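All protein chains of the complex are present and in place, except for one that has been dropped.
The letters A and B name the chains in turn, as written, and every chain counts its residues from 1.
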Amino acid sequence: MLPIVKYLWLIPALPLLAAGLAALLKKERRASAATLAIGSMSISFLLALAAFLPTLSHGEHGVFRECFNFTWFEFADNTFQSASTVQLGWVLDPLTAMMLVMVTFVGLLIFIYSVGYMAHDENFTRFFCFLALFAAAMLGIVIANSLLLLFISWELVGLASYLLIGFWYHKPSAAAAAKKAFITTRVGDMGFLLGMLWLYSKTGTLLFYDGGNGCLEQSALIKLVAETTMCGMAISTAISILIFCGAAGKSGQVPLHVWLPDAMEGPTPVSALIHAATMVAAGVFLMARIYPLLSASADPATISTGLKVVAWVGSITAVFAACIAVAQNDIKRILAYSTVSQLGYMMLGLGVGGVAVGMFHLITHAFFKALLFLGSGSVIHGCHEEQDIRKMGGLRILMPITFATYAIGMLALCGFPLLFSGFWSKDEILASAHHWQISQIPFYLGVIGAFLTAFYMTRQMFYVFFGSPTVSPAAVADTKAKHSHNPHSSHSHEPATSIHESPPVMTMPLVILAVFAVLLGLIGTPAWPWFHGYLAGHSPKVDLGKLAEDAGLMLVSAVVVFTAMGLSWLVYSKVTLQKSREVDPLEKAQPFFWRLLANKFYIDELYEVTIIRLNKAFSVLSDWLDRTFWTGVVTMISHLTVGLSWLSRKIDEDLVNGGFDHGCDGLRESSRNLSKAQNGQTQFYFRVLGIAFVALVLALIWRAK
Amino acid sequence: MNLLTILTLIPLIGGAAVLSLKADQKDLARRLGLAISLIALGMAAFLWFQFNPSPGTNGFAFEERADWLPSLGIEYRLGVDGLGLLMVCLSALLVPFSMLASWKIDQNPKLYFGLLLFLEAGLFGTFTALNFFHWFIFWELSLIPAFFLIKIWGGPNRTQAAYQFFVYTLVGSVAMLLSFLAINVATGINSPAHIFDFRALAELAGNHKLEPIIAKLGIFKNPSTTMTVLFAGVFLGFAVKVPLIPFHTWLPSAYSEAPTGTSMMLTGAMSKMGVYGFLRILLPIFPEQTRAMLTPLLWMAVATIVFSAAAAFAQKDLKRMVAYSSINHLGYCMLGIFATVQLTGSQMNGPLEKEAALNGVILQMFNHGLTAAALFYFVGLIEQRSGGLRGLNDFGGLRKPAPVFCGLMGITLFASLGLPGLNGFIGEFLIFKGAFSLAPGPAAVSTIGLLVTAIFLLTLLQKVFSGPLRSEWSGWRDLTAGERLTVVPMIALMFVLGLYPQLALGVINPTVVEMVKQMSF
Partner (left out) sequence: MTPLTHYLIFSALLFCIGFAGAMMRRNAILVLIGIELMLNAANLNFIAFWRYGNTEAISGVMFTIFSIAIAAAEAAVGLALVIAIYRHRRTMQMDKFDTLKG
C-alpha cells in the first residue's frame, strides 16, 4: 500500500485540528486563526496533490484504487466475523483524488479571499474555525470508503453549513435560513439514513471497497439486484433512490431546493464555498460514488430506475431553477438559483451519461461558480453591502479586475462556445441527454435551461457592470452610517467615488479561478476526453474527428447561447441606462409570470401552508392529546377513583354505620318507652297486680266452665 | 469483598451523615454531600476497571449472595453485568453533576443533598439487585427522595407534580408487585422453594417451564391468560417509569416543576430504571407474552417517538421541551428493545441485528442520561440567570454576551439530535440498524421523530441564542469558571463516546451477546 493511502486521513484531519484549535482561540487572535486555517488547508492541498499523482497511472484492473479500512467498534457476537463490527476506511481512486484536489484548491483560495472579505468582522476567529471545520467534513466525505463515514462527514458538513449560514446570527433571517438549511437537508438525510440501513442489513457491510466484500463490489451488487421489493423494484434501486433523497437535499434538487437560495444569508465566501465548490457538489459526488449501485440492474442492457430518477429530477431542477433566476434581483440569489440549476445539470449528466459527464461539470462548475460568487462578494464589498442589482451599475470602470474575472465566470456559466470550460462540460451533458434511450425530454429541458442561463446571466451583467453608477456617495455614506439603504434617494448620475476595487487578497483568488475557468475545459473536450479516461482508467488519444461528430449539437447549443445573450442585450442594455430601474421590462410585459417567477413559483409559500402547517398542526395535536386527552384520561381515572372512594365512604358511613346506629337508637328508644311503665309508684304496681289477679281469676273461672 | 454492598452503602451512610449535620452548616453539608458522591463515583470507576466477568457467570461479576428468608425465596443477591455496570456508572456520574447544579440551593441544603444521596443509593441498589425482593425495596426507595425533592424545592405547581409523579409511579409499582407475588406464590405450590430470583425465573421462562407453574395458580382457565395478566402488571410498572405513551403524563410536569438538579437525576438516571427493567426483567421472564403483543408494543414505541417529538415542538417552556425530548429519546430505546423480541428463527443475521439493536439501546441509555442531564443543567442556568423565566420566546441573541454558554449548549443540543461525532449518534445508529432489519415499518416511521427532534432543538437554538439581543438581557453572564468546570467533563465524555464508542461497547457487547443467547428469542 502506498504511504499516501495510509495517511490519507491527514487531509481532512489537518483542517479539523485547525478548527479545534481555532475554537479555543480568543477572539482577538485573528491572525493565528487565519494562519491555522490557511496553513492546514495548504498542507492538505499539497497532500491532495501527492495523492493525485499515483492515481494518474492506472493499474491492470482499470482504475487505480487502494483503500485502507479499520474497525471502529464492535457491536455483536464475534462469530459473525466482520459483520459484527462497524468498519470505516478511506479510499484513494481517481474520483477521490480529483475531488480532493478541487476541494482543497478552491477551498484554499476561498480561505485567502475570506481574510480580505471578513477583515472587519468581529467574529473573524470563529469564522475561520467554522470554515476549517467545513473543509474537514467535506474532505471526509471525499475520502470516505464507508457509507457510514461518508454519512458522518455528510452530517458534519450540514452542521458546518448551519454554523456558517447563521454566522451573522444577530440577523433573524440568517438564523432562520440556517435552521431551514439544516432541516431541509435533514429531510433528505432521513432517506439517506434509511437507504444506508437497508444496504447495511442486506450486505452486512458499509464499506464501498473491501477486496471484493464491499457493498459496491460485484458479489454484493449481484445479491442486491436479485432481490426485489414490493413494487417489483430491485433492492439496489430502492436503496439508491433513498440515498438519492439525501443527495437531493444537499444538492438542492427539486423539491428540496428551497434552503439553498435562503442560505445566501451567510457571508459571501461561505456562499462560494458551500454553494459552489463543495457542499452542494457533495450530493453529486455521493451519486457518483454509489454509481455502481445506482446503475445496477438485473439486465445489463436496461437502464436502472435509479438512473432514470436521477436524470429526470436533474433535468427538471435545471429548468425550474433557471426560470426563477430570471426574475431575481439579489445578485447572490441569482447565483444561488443558477447553482441549483447547474446542479440539476450535473445530476442529469450523471443520470444520462455516467460518472464522468456529471463529475466533469461538477469540477468546471466549482471553479467558475466559486469565481462568480467571490466576484459578487467583491462587488458587494465594494458597494458597501448592497446586494440589489438594480441599485448597481457601471462597475466595469470602478472595479476592472472584478469585472474582467466576473465576465469570464459568467461566460463559462453561460457556456460560451469553445473558449470556456462551461461550454465543454455542458455540451457533453446535452450530448449525452440527446443520446439517451429513454426520452428526449430531458435533452430539451437542458437546452431550455441553457437558454435561460445565458439570458439571466447577461441580464445580471448589464445591471451590475454596465450603464451608469447609481449608488450616490451620499447614499453610501448613509449606508455606512445606518446600515440601511433608502432606494428612492439613490438615483443620481454622479460617479460613485467611494465604490472601490477590492484589495489584492480578494482579487488574486479571482484571477486564479478565472484562469481555471477557462483552461479546465481543455481536459474534457470530445477531441481529448482525458478526464473521462482518468476516471474510467484508460488513456484516451487525441482525436479531432470526434469534435466533428458532435459539431451539430455544439452548433445548436452555441446558437441557443447567442440568441439568449442577444435577446437579453436587447431587453436590458437600454434599461440599465434609464433612471428608473425598479420595474423590469419583462415584468411590464408579463406581470403575472414575472410575479410567479419572482416569488419562486410560491414553493416556499406552498411548503408554508402544507408541510410546515401540517407539522405545526401535528405538534399542536400532540400537545393537545397530551394536555387534554391523555391527561384527561388520567384525570378521569383519578376522578373515578375519587368517586369510588366517595361511594365506599358513603356506604360505610351511611349504610353500615348508619344502619347499626339506627338499630341501636331504636332499641334505646323502645327501652325508654318500656321503662316508662316502671314509674316508681308502688301502688301503681299493686293496682296492676290486682287487676291482673282479677283478670287471672276471671280467666280461670271462664276456662273452668 | 462485598464491593457492590459497599457501593450502595456509601451514599446511604453518607446521606445519613449529611442529614445529621446542623441546619446552619450549609456549606459543610454541600461539601460533604459532594465528597461522598465523588467517593461513590470513584468506587464506580474502580468497579468499571475491575469489571472482568469470569466465564460461566452469564456475564455477571462482583456477585454476592446471602440467605435472607430462604423459605420464601428471598435472598440478598447482587451482581452486575455490562448493563448494570453502565447504569451504576451513569448514576454515579450524574449525582455529583446534579449536586454542582444544585449548589445554589439555600433552603435546607443538608436535606436536599442528603435526599440526593439516598436517591443515589436507591439507584445503585436497583441496578445491582438480582432478587426481586430487595430490588423492589430499592426501586421504591429511589421514589421517596425524588418525591420530596420535587415537593419541597420544586416550582409553583410542585405539589401537584410531586403527587402525580408519586401516585403514578406507585400504581405501576403496585401492579408489578402483585404480578411478582403471584409468580412467587405459584412457584411455591407443590414445590419446596419459592422463586424471586430474576435469573432463575428467566431460565424457567426460557425453557417454557414458567407457564405450567403459573397454571397451578388457577386464576384463569387458560394459563396463558394468567401469564398475560401478570405480564401486563409488570409492563405497567416499567412503562410508567420509562415512560411510554400513553403512560407519560406525569413526566412533563414532574420534570419541569422539579429543581434543576432533580430533573437531571429524574431524566438521567431514574428514567433508565424503566428501560433497565424491560431489559433485565420483563423480556427475560415474559418473552412470549411480549412477542404476542409485539405489533402494538412496537407501534406504541413509534407513537412515543413521534408524538413526543411533535409535542416538544409545540412547547413554549424550555424545560417542558427538554422533558418531551427525553421521552422521545427513550422511545428509541423502546423501539430497539421491542424490535429484538420477535422470533427470527434461522433467518440470516437475526441475532446479529438483535445484538446491534440491544447494544444501541444500552448505549443510548447511557448517552441520553448524559445529554439530557446536561440539557437540563443548561436550561436551569438560563432559568437562574433570567430570574425564573424559561419561555422559548423570552430570550433572543444570547450568543453575543454568552458565546461559551451558547457553544457548549449547542454541542449538547447537537449531541441530543444525534449528530455524528457526538455520543447520540452511535446509539441511534445501532438501534436503527437493528430495528430497521427486524421491524422496517416502525423504524422507518420513527425517522420522522429524528427529523422533528432536529426541528425543535434548532428552534430552541434559534429563538434563544440568535437574533438581535434583547435589551433586558444585555448584562447576561457567560458561563462562570465553576459552571464550565461542571459541564466540561460531561461534554468531553460526549465527544469521547462519539468518537470512540468501543469504550462503552466493549463492556456492553459481551452482556448483549449473553442476553441474546439466554433469552429464547
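We take it that contacts are C-beta pairs under 8 Å (C-beta built on N, C-alpha and C of every residue); 3 or more make two chains touch, one makes a residue touch a chain.
For clarity, every value in this text was computed on a predicted model and none was experimentally measured.
Considering the entire complex, the omitted chain makes contact with A.
The residue from A:S57, A:Q437 or A:Q681 that touches the chain not shown here is A:Q681. Chain A meets the missing chain through residues 674-683, 686-687, 690.
Operating definition for what follows: only the chains that are shown with their structure count from here on.
Averaged C-alpha coordinates give centres for chain A and chain B that are 34 Å from one another. Across the interface of their complex, chain A is touched by residues 168, 245-246, 248-249, 252, 307-308, 310-315, 349, 351-353, 355-356, 359-360, 397, 399-400, 403, 407, 414, 419-421, 425-426, 429-430, 432-433, 436-437, 440, 443-444, 447-448, 450-452, 454-455, 458-459, 461-462, 465-469, 500-502, 505-506, 509, 512-513, 516 of chain B. On the side of chain A, the complex with chain B involves touching residues 23, 72-77, 80, 83-84, 126, 148, 151-153, 155-156, 159, 162, 166, 169-172, 174-176, 178-179, 182-183, 186-187, 190, 193-194, 197-198, 200-201, 204, 615-616, 618-623, 625-626, 630-631, 633-634.
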